[in-house]
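Excluded from the complex is one protein chain; the other protein chains are retained at their positions.
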Amino acid sequence: MIRVGVVGGTGYTGVELLRLLLRHPGVTVSFITSRGEAERRLDNLFPSLLGACDLAFTDPAEADYSDCDLVFFATPHNVAMRNVPALIEQGIQVVDLSADFRLRDVGVWERWYGETHAAPELCAEAVYGLPEVNRDAIRTARLVACPGCYPTAVQLGFLPLLEAGLVHPNQLVASCGSGLSGAGRQAKLDSLLTEAGESIAAYGVAGHRHLPEMEQGLGTMADQPVQLTFVPHLLPMSRGIHATLFAKINADSADLQSLYEKRYAGEPFVSVLASGEHPATRDVRGANVCQLSVAQPQGRDTVVVMSVIDNLVKGAAGQAVQCMNILMGYRETAGLEGIALAP
Amino acid sequence: MIRVGVVGGTGYTGVELLRLLLRHPGVTVSFITSRGEAERRLDNLFPSLLGACDLAFTDPAEADYSDCDLVFFATPHNVAMRNVPALIEQGIQVVDLSADFRLRDVGVWERWYGETHAAPELCAEAVYGLPEVNRDAIRTARLVACPGCYPTAVQLGFLPLLEAGLVHPNQLVASCGSGLSGAGRQAKLDSLLTEAGESIAAYGVAGHRHLPEMEQGLGTMADQPVQLTFVPHLLPMSRGIHATLFAKINADSADLQSLYEKRYAGEPFVSVLASGEHPATRDVRGANVCQLSVAQPQGRDTVVVMSVIDNLVKGAAGQAVQCMNILMGYRETAGLEGIALAP
Amino acid sequence: MIRVGVVGGTGYTGVELLRLLLRHPGVTVSFITSRGEAERRLDNLFPSLLGACDLAFTDPAEADYSDCDLVFFATPHNVAMRNVPALIEQGIQVVDLSADFRLRDVGVWERWYGETHAAPELCAEAVYGLPEVNRDAIRTARLVACPGCYPTAVQLGFLPLLEAGLVHPNQLVASCGSGLSGAGRQAKLDSLLTEAGESIAAYGVAGHRHLPEMEQGLGTMADQPVQLTFVPHLLPMSRGIHATLFAKINADSADLQSLYEKRYAGEPFVSVLASGEHPATRDVRGANVCQLSVAQPQGRDTVVVMSVIDNLVKGAAGQAVQCMNILMGYRETAGLEGIALAP
Partner (left out) sequence: MIRVGVVGGTGYTGVELLRLLLRHPGVTVSFITSRGEAERRLDNLFPSLLGACDLAFTDPAEADYSDCDLVFFATPHNVAMRNVPALIEQGIQVVDLSADFRLRDVGVWERWYGETHAAPELCAEAVYGLPEVNRDAIRTARLVACPGCYPTAVQLGFLPLLEAGLVHPNQLVASCGSGLSGAGRQAKLDSLLTEAGESIAAYGVAGHRHLPEMEQGLGTMADQPVQLTFVPHLLPMSRGIHATLFAKINADSADLQSLYEKRYAGEPFVSVLASGEHPATRDVRGANVCQLSVAQPQGRDTVVVMSVIDNLVKGAAGQAVQCMNILMGYRETAGLEGIALAP
C-alpha cells in the first residue's frame, strides 16, 4: 500500500484520478490540493463522490508531500515544472499529467508554450508515459510525463505502421475529435451546451500544442522526422477521442490487420477490432482502453486507421494510474479493470 | 464463489448486469442466454466487453441451469414466469429483473399486462427486491422480484414521508423522467437520436405499468391505500431517472431534512443531500446509488422530494446484484463499489 | 414599414429576436446595442447571421432612439426600468422582454428582485404581453411586458381550467423543464455541456422569480388568489420548455378535451393535440407555437396538462414580435410563419 498525493483536484482530470485511486487496491490518497477550494469537502464539489470519499481539499502550501510515495500533478501546464524538482530531490516519484515534461527539446517547449521552462534539466530525464512504447523506461523513472489525450490516440494508431516503416513519414494526417471534457472544467462560452451541443467545429487548425508532442513521438517510432497535419474538432459529447489517421503506404502489399494484431497482442489495454469494424467512443467510456481498426479503402495506397479512447482515462487519469502501477511493480491492470459504461 | 446464469443477455439490462458480474469478487458467470444471438461472442455484440469477457451467448434451450446457484432473468415480462417454477423446484435461487413477480395481486397483474399469469402461486411468495424496505425478507427468499426503475426512485423518495404518516396518501404526484436506455435496446422510431434527442415529451399518461407497482409499495409503507398520479417523460439522454415528487403535508411542523437523514443513515446506497441542494442524474451515472433531497418551498404545505438513480444500475442490474449479495450473505456492497462516471 | 431598435443584442434572446426581425416584412432594424461588443459586426459574433445582416453593434449611449417607432429590450432585468420612461415620454412604444414590468405589485417585485424599482409608476400601466389573454389591451399599450418563458407555458396550460373554475386554485403544481438556452449566453460552470449534458436536475426549488409572475397571472384567470408549487429543471438540450401541470378537479364530470379545443380554437399559435397524444418540444423548435394536451389519468380527480414551447420563441422573442404585430396593427402572424425545425 503506497500513499499518494494529488496536486490539482478541481478539474475533470483530477476528479477522474480520484475515481480510480479511491478504488485502487494498493493506494491510499493522502491529500488532494486546491488553492480555491481548500477545506471544502470533495463530495460537496463533486457529488459523484458522495459516500466514497471523506477528504477535503488541502491548500497546496499546506500539503505534506513527505507523507507521500508518489505525487500526481493534474494541473494546467506551468505548475508541475515549478514544483517537481523539489519533490524528486526528496525521493518522491512524480507522475505528471500536464504538458510540462512531455517535450524533450526545451526550445520547442518554450516556443509552443510562450514562456521559459522552469526545470529544463528534467526535460530530458522525464520518461514519456506511453506504456505501449516505453514500459521499461517507466519502470525505473523518477518522473513520468503522461501523454496528452490526442497524442495517445494518434500515436497508438500510427505506431505499428511507423515501426514497420510501411508509410511515408512526411505525409501523415490526423483528423481527430474530442468530447468537451477535454476543454476542461472551466466556465467558457464555447463549452456551453448551447454552443457546443448539436454542433461540430474544428479548432486550432493553425497550430495545436499537441502537434510537437505527436511529431516527437511519431518521429521516434519512425526513427526519422515526420510531418503530421493535425486537425482537432470539438464534438457534441462529454467524453471520448476519435482519431482518424491517414498515411500513404510505401509497400506493395502488407497484411495490415495482422501487423496491428501482432503488435498489440500482449497489451492489456489495446484492442484491435476485426477487419471491417469501426471503433466507437461509447465502447471505451470510462475504461482505460484504446480500440483500433485499420483499413485500406478500395485497395488504394492510403491507409486509414481509427483509434478511440476515453480522453479522461486512457488519455489522462487511467494512463497515469497505469504508469504508477508499472513504477510501483504492481500488476499493470490494478485498479483499471472497470468495464466501459455502454450505453 | 457462486456460479450464476443470466437469461436474456442482449438488452441493456443484460449487458449492464454482465458489466457488474464480470468484476464481482464472488461470482462466476456460467452462461448468458440469447435465442437470436446464440453462439455469437458477447464482445462482438458489445465491444465494450472486449478484453473482459470470453463468453458466447448460449441458446436458452441448451443452458445448463443445474450448474448454477442462482439465475438472473433480464428478459421482457412473460419469460420468467414460465421458467422460474422449475428452477425453484431444483433449489436454484432466482433474481428476476422483469415485471413478472412484482405484483402480489395476480388479478392486478393480469389486468395491466393483458394476459394470464403462468405462475400465480409464486406471486405471493416472491420478495420485492427493494433492500431499503425488505432486506430481511430478501435474505431468505427463493425468488426476488426486483423493482422497476421508476418505482425504485419514487418509492425511495416517498418512503420516509409515508412511513412517518406525514402526508396525505391520496394526493401523491410523481413527475418523472427517464433516459432512453429505459426504453430498451430495440429498434423503435421514437427512440432514434433524431426523434428523442434535443426534446422532451411525456408518455403513457393514461396509464403506465409501473403505476400499480408503485401504489402497491407506497400503500405498504403508508399502511393504507394510496393514490398516485404518475407522469413519466422521455429525456434526451441515455441513462438516469429523475423523480420529482409532490405530497401534501398533514403536520404543522416537521424537520423533513432530519427525517430523511435518519431514515437513510445506515443505507450504503442512498445519500441525502444537504438542504437546498438538488440531485443530478450525472452524479449517479453507472453507480448503484440513489441521491435524494427534500424541500418545502415557501414554507407551504406541499413537500417536494427529488430522487435520482441510474435506471440501469440502482434501477435494474445494480439492485439485482445488491439483492444477490444479501441472498448469498455477501457484503452488500460487493461488486458495487464503482464510483459514478462524472462528467 | 416601421423602424425598431433592440437594446441588448448579445444574448440568446437578442439574436433570436434578430433572426425574426431581419425577415419580418414590416420591420427595419435601426440598431442593436451592446456595451461590450460595440462596433463589432453581428455576423462576427453570430456567424449564423452571415449573409443576412450587415449591422454592427451600437454602443447604447450612441443609439438614436428617436429614429425608432418601437424599441425592444432584450436585456437582463434592471436595465429596461431605467430607460423605458424616457422613451415612452418621446412617444416610442416599448416591448420589454425582461422581467422589469411583469409584476403589477411593485412591492412583490422589489422583494423577489432585491432592489428598488426605478419606474414604479409604469408597473401598473404596463400590459402583460400574453396575447391569448390580453390581446385587446396590448393593441393600445405604450409598454408591453412580455411574459417569462416558464410563465408562458404554465399559464397557457392552466388557462382553460382556471377560467372555467374547474380546479382547486390552491393546489396547483407545475413540474417544468427548460433547455439550457434559458440560462442565457453566459460562461457558467453549470451550463457547460460536460455538466448539463446527459443529466437532469431541478433548481431553484426554494423559490424562482417566475413564481410570483405565474401566481399573478393564474390568479387573474381564476379571479381569486392561487397557490402554485413550481419546480423547474434543467434539461440536457438547448431549446424548449415542457410544463407538466397538475390540478385537482372540483367538478363531477367535464369534457376537458373540448374545453381546451374551444378555448384555443381561434388562436393562431396554440394547438391542442388529440386526446391521448403528448406534445414534444422538438415539434415547436424555432416556431412561435404552444402545443398542449390534457388528460385525466385513471379517471381520477387529478388533471394533467402538458404544454410545450420554444423558450426563445413563444417564450421570448417570438412572443415579443407577436405583441409588436398586435401593437402595430399588422397581421398577428407576420414574420412568425416559420415552421418548427424537426428533427
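Note that the chains are named A, B and C in the order they appear, and that numbering of residues resets to 1 at the start of each chain.
Heads up, the rule we're going with is that a contact is a pair of C-beta atoms (placed from the backbone, for glycine too) under 8 Å apart; a residue touches a chain by one contact, two chains touch by 3 or more.
Owing to the predicted nature of the structure, the values given are computational and were not obtained by experimental measurement.
**Student:** Pick from B:131, B:157, B:212 or B:236: which residue touches the chain that isn't shown?
**Tutor:** Considering all chains, including the one not shown, the answer is B:236.
**Student:** Have a look at C:165, C:276 or C:343 and name the one touching the chain we're not showing.
**Tutor:** If we include the chain that is not displayed, C:343 is the one touching it.
**Student:** For a quick check of understanding: of A:45, A:108, A:280 or A:334, which residue touches the chain that isn't displayed?
**Tutor:** Within the whole complex, the residue contacting the unshown chain is A:280.
**Student:** Identify the residue among C:49, C:154 or C:245 that touches the chain left out of the display.
**Tutor:** Selected residue, touching the omitted chain: C:49.
**Student:** Which listed residue, A:86, A:124 or A:201, touches the chain dropped from view?
**Tutor:** A:201
**Student:** Can you name the residues of chain B that touch the chain not displayed here?
**Tutor:** 12, 179-181, 183, 185-189, 191-194, 196-198, 236-238
**Student:** By the contact criterion defined above, which parts of chain C meet the unshown chain? Give residue numbers in ascending order.
**Tutor:** With respect to the unshown chain, the touching residues of chain C are 12, 15, 19, 22-23, 44, 46-52, 181, 185, 197-198, 238-239, 268-269, 271, 273-274, 277, 279-280, 282-287, 289, 291, 337-343.
**Student:** In the complete complex, which positions of chain A touch the hidden chain?
**Tutor:** Against the left-out chain, chain A lists 171, 173, 175, 177, 179, 194-195, 197-203, 205-207, 211, 227, 229-231, 233, 235-240, 242, 244, 246, 248, 276, 278-283, 285, 295, 297-298, 300, 302, 304, 306, 308, 343.
Quick note on the criterion: only the chains that are shown with their structure count from here on.
**Student:** Upon optimal superposition of chain A on chain B over Cα atoms, what rotation angle is obtained, reported to the nearest 5 degrees?
**Tutor:** Superposing the C-alpha atoms of chain A on chain B needs a rotation of 180 degrees.
**Student:** Report back the single chain whose CA centre is most distant from the CA centre of chain A.
**Tutor:** C
**Student:** Quick one: which pair of chains has the most contacts?
**Tutor:** B-C
**Student:** Could you please state the distance in Å, as a whole number, between where the Cα atoms of chain A are centred and where those of chain C are centred?
**Tutor:** Computed value for the inter-centroid distance: 45 Å.
**Student:** Which integer distance in Å separates the CA centroid of chain A from that of chain B?
**Tutor:** Using C-alpha averages as centres, the distance is 36 Å.
**Student:** Go ahead and note the Å separation of the Cα centroids belonging to chain B and chain C.
**Tutor:** Those two chain centres are 39 Å apart.
**Student:** Could you list which residues of chain C touch at least two other chains?
**Tutor:** 179, 194, 197-198, 236-238
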